[in-house]
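The complex appears here minus one protein chain, its other protein chains still in place.
Should a chain be cited, it is by its letter among A and B, assigned in written order, with residues numbered from 1 in that chain.
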Amino acid sequence: MDYAYFPGCSLESTGIEFHMSAKAVTKALGINLIEIPDWNCCGASSAHTRGHWISLALPARNMAIAEAAKLDVAIPCAACYARSKQVEVEVSQSAETRAKIEEIIGRPYKGESKARNLTDILYRDLGVDKIAAKVVRPLDGLNVLTYYGCLMTRPPELACDDVEDPVSLDEIMKALGANVLQWGFKTECCGGSLTACRPKVGLDMTQKILDAAIKAGADCIVTACPMCHSNLDMRQAQLAKHDHNYHMPVFFITEMIGLALGMKQKDLGVDRHFIATEEVMCKLEEYEQEQIQKMMNEGGEA
Amino acid sequence: MERVGVFICHCGSNIGAVVDCARVAESVKDYPGVAFSTDYKYMCSEPGQEMIQNAIREHNLNRVVVASCSPRMHEKTFRACVAKAGLNEYMFEMANIREHCSWVHAGRNEEATEKAIDLVKMAISKVCNNEVLMKGHAPVTKRALVVGGGIAGIQCALDIANNGYQVDILERTPSIGGKMSQIDKTFPTIDCSACILTPKMVEASSHPNIKLITFAELEKVDGYVGNFEVTIRSKARSVDMSKCTGCGTCMTKCPGKADDEFNMNLRKRTAIYTPFPQAIPNKPVIDRESCLKFKSRKEGKDVCGVCAKLCPAGAIDYEQQDELFTERYGAIVMATGYEQFDHSIYGEYGYGKYPDVISGLHFERLVNASGPTQGHIVRPSDHKEPKTVVMVKCVGSRDPEHGKSYCSRTCCMYTAKQATMIRDHCPDTKVYVFYMDVRTPGKLYDEFYNRTREEYGVEYIRGRVSKIYQDGETLRVKGEDTLLGRQIEIDADMVILANAMIPNPDSERMAQIVGIGYDKDGWFTESHPKLGPVETHTAGVFLAGACQGPKDIPDSVAQAGAAAVKVCALLSKDQLETEPTVSKVDNKLCSGCGLCVPVCPYKAISLETIQERVAGKTIERQVANINGSLCQGCGACTVTCRSGAANLKHFTNAQILAEVDALCQTIL
Partner (left out) sequence: MTLNERQQQNEALRSEFLRRSGVDVSKCYQCGKCSAGCPVGDHMDIPTNKIMRLVQMGLIDEAMQSSAIWLCASCVTCTTRCPKGVDVAHVMETLRQMAKDHNCVAEKNIDKFHTVWMNILHKMGRMYEPGLIVGRNMVTGNIFQDTSFGVPYLAHRKLKLMPYKSNNIDEIKRMIEKAEAMDREEGGAR
C-alpha cells in the first residue's frame, strides 16, 4: 500500500509525536508512506480567511506533486486533510476551477490524486482486523475517549466519517483492546487557533472539553489532529494558572497503535507530551499484572 | 360547410390587460371556416353565453371556439351553452389564452397577442375537424370500498352506510382503530381518545351496511368509476374467524415474544395477539415471524402448538394461507393515514440511540392506562419519574435539508397537550418546550396553548435544539433562546421529540395500484387544492384524512364526511355518463401486430379475428378491438400504432395535425 505523505507544518514541531508515530506504525503495518518532496503549508485557517483562491492554491501544489507520482495522499493532520480535500473536490467537480488552479500553481492537477485522512486509511483501507492481528500489548482496561474535533467530519461533503457520530477512532481503539467511553464532545471544536490569538475564548473551549473528559471518567483522550492535541495537551498548564488543575493525558491515535504494537514510547514521541503519560502506562502494566495474577490463581485452583 | 363562431374573452383584466382581444377577434375574422368573430369582457357570464347562443342562431354557426381560460374551468359551461343552442356539445373547442398566455407573458403584450392569435387559429383548425359524438352510459355498482380503518376511514364508512349504501373497510392490521387508538387524550378538550373512538369502532363493526375486511391488503384495482374490480389479499391469520369466540385464552400461555408495535416497542407482546384490548375484531392473529411453531418449521422441525391445545373452540389453524379474492365497487375512498417520522436520522439527537429520547407517539403509550407503564410517566431507561422534561418541536418538519420541508400541523397542539399532561401527572416536573413558531389555527387551540404557559407553567423557549447528548444519567440539551440571544443548556431526564407526520410508507405503491397522484413527499394529491380537496384526478377515487397531508382528528373527520358525500352522490346514480372520447381502430388500416394490447393501462384492447373478402376469396385475419366502456381515452394506443389505425375520438391524428398545420403556417 503506497501513499504520498503530506505531514504538514505542525507535524514538524508541536505535533512531532504524530509524525514519529505515524511513520513508525504505518511501517509496521505495511503501509508505505512516501513524503511529498518540498511540500508547502496547506494555508491552515489563515489562507481561507484571506481569500478563496489562495486557500485552494496552497494545498493544490502538494496534491499536484503527488498526482504526478500517481499516488493518493495520506494526511495525518485533520486541518491539512480538510484543506487538501477541499481543493481535490472543487477541482474534480469543475473544469473552470481546475483551469484556474493549474494556472496559479503552474502545474497540472486534475483532482485524480485523492486526499486521504491517515486515520481513514488505517480504518477503511487497512481495516481494524489487520491492526488487531499485530497487537502484542493490548490496551485492556484503559478507559479512553475518542476526540475527532471539527475538521475530520466537517463540512459533511469532505468528511471521511459520520458527521455527528464518527467511529473510526473508536473502532481502532476497540481493536487495540481499550474500553471506549461515550461522551457528547467527539466533534466539538477545541478552539483552534483562538487559543493563540484570543486566549480567553480559546482556553474556555479547551476547558469545556477537558471538564467533560474528566466527568466521563477517562484515563486519556485519543485524537487525530495536531491542533486539538496541542490545545488539549499544552494548554492544561495555562488553565492551571486559572485554578483549574487538570491532568488528562492526550494521545495521537498512532501513538496508541504503536504502544499496542509493542513499540517504545521514545520511538513514538510519547515522552514529548506536556502532560505526563506515566499513569496511563502504569495502569496498563498494572492491568497486565492483574490479569497474569488472575490467570495464575485460576490455574492454581484448577 | 363549416361555419365557425369565434368568441374572445377578456376575463376582466386577466386576459384583457395583456392580450389585445379585439385585435385577436379581428385577425381571425377571415380565417378559413370562420363565419363570425367577436370579443367580450366575460364570456362565461350569462350575457356572454347569450351572446354565443344568439350568434349561433343569427349566423347559422355549426361550430364554436371560445378563447378564454383553461378548459378545466369552463369547458363544461360552454359545452352546455352551445348544446342549448342546438349544437352537439363536441362541436366546441376552447383556446386557453389565460393560463397559457396572458398570465405567463404579462408585460410582453405584443408577443402575447400574437401567441393568442396562434392559439385561436389552432382551435379553429381543430374544430373544423370535430365530429358529432354522443355520451355513453355505464351501470354503477352500489357499493364503496374504504381503504384504511383509522378514524377517517371509520367515519367515512359510517357516513356512507348511514346513507343506505353498502361499504367495506379494508384494514391492513388485525384491528380497525388506526393511530387514534394509540393516542391517550385528544386536544384541545383532553377527552380520552379511546372513549370517543371505540363507540365509532363498535358502530362500524355492527352496522348492517358495513363489512370489515381486516388483516388484508389491496392487491390490484381494475375497472373504472362506478365499476372498480378490486383484488384483495386476505393475509393468513392462522385463526379461523368463524370458530374463534375471542375468549383470549390462546394468548395467556404463548411463549413466542415480539416487540409490541402498538406500544411503540416499549414492551413485548405474545406471538398470538390482538393489538389492544378494545381491538375490533377482537380475534387474535398469529405473527408468524415470532411464533415458535412457524420459526421451528423453517428449520424443519415442528414444536410448540400451545395455543391450539388451549383453544376451546378449535379455531387455531396453522395451515391457513393468504387468500386472494375480487370484489366490485362503484367508488373507492383512500384513508391510509400517516406514520411518524423516524428521528434516528438525526445524529445530533443521538441517532435514536438514547433510550430516554422518545417521540410523541411513544409518550402517548407511556401515559396511557393500558400502556406499558399503566399510565405512569416514567423514562424508558430506568423507569424513574422524570423531574425535568424537554420537548422539541419540528423534528423532521420544516427541515428540507434533513427531513421534510412542510409543517406537520398537529405538533404544536399535541406538544402543548402532552406538556399539560406531564404537569397534571407529575406536578413537580419542569417542562421546557423548544419551538420556532407556535401555530394554533383551530377552534380553542390558541386558548389551549396560552393555558399551557400561563396555568400549567410550561416554559416555552424560542429556538431549535442543536444537540442532545447523554451526560451520565441525564441528557444534556443544547439550544438557543433566540429571544434572549443566549445559549441555553438544560439537563433533562427525558426528551420528547415532536416528530413530523409522514405518509404511510406504502402510500406510493398504493397510489400506483389505485391510479392516483402523489406529491414529492408521498401524500396523495387532491384534484384541486381549494375546490376539490377530497377528489382525485381519477374519477370515483376519493381521499379522507391524513393520507392527503398532515391533519388532526377534527380535520380528518370533516374530510371523511366530505368524501362520503361525494361517494353517495356517485352511488345514488343508476347509470353514469361515459365520455365518448375513446379510442377506435380502423380495421382497414390495422395490421393486427398487437403492440397496442400491452400498452393499454385499462386492458381495453384485445385482438379479434375478422373475415374479409380479398380478391374474391374470404380470408381471416386479426385486428385490434377496443372495448369502449373500459377505454379511458388516454391515447397510449394511438401513439403506439405504427399504421395509424388507432385514433382517439375528439383527438384524432387529423385533428392534431390540423392544429400543427395552423401553427406552422403562421410561423412560415
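As a working rule, a contact is a pair of C-beta atoms (placed from the backbone, for glycine too) under 8 Å apart; a residue touches a chain by one contact, two chains touch by 3 or more.
For clarity, every value in this text was computed on a predicted model and none was experimentally measured.
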{"item": "Which displayed chains the unshown chain touches", "value": "A, B"}
{"item": "Contact with the hidden chain (one of B:Asp30, B:Glu299 or B:Glu401)", "value": "B:Glu401"}
{"item": "Sole contact to the chain not displayed, among B:Arg3, B:His376, B:Lys478 or B:Lys573", "value": "B:Lys478"}
{"item": "Touch criterion as defined above, residue of A:Asn32, A:Ser46 or A:Gln93 at the omitted chain", "value": "A:Ser46"}
{"item": "Interface with the unshown chain - residue positions in subunit A", "value": "9-10, 12-14, 16, 38-41, 43-54, 56-58, 61, 100, 103-106, 150-151, 154-156, 163, 187-189, 191-194, 196-201, 204-205, 208, 234, 237, 272-274"}
{"item": "Residue numbers in subunit B that touch the chain omitted from display", "value": "348, 394, 398-403, 436, 462-467, 478-482, 485-488"}
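The criterion applied here is as follows: only the chains that are shown with their structure count from here on.
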{"item": "Centroid distance [mean C-alpha coordinates] between subunit B and subunit A, Å", "value": "52"}
{"item": "Touch list for subunit B against partner subunit A, complex", "value": "346-348, 351, 467, 469-472, 476"}
{"item": "Partner subunit B, residues of subunit A touching it in the complex", "value": "162-165, 182-184, 212, 215"}
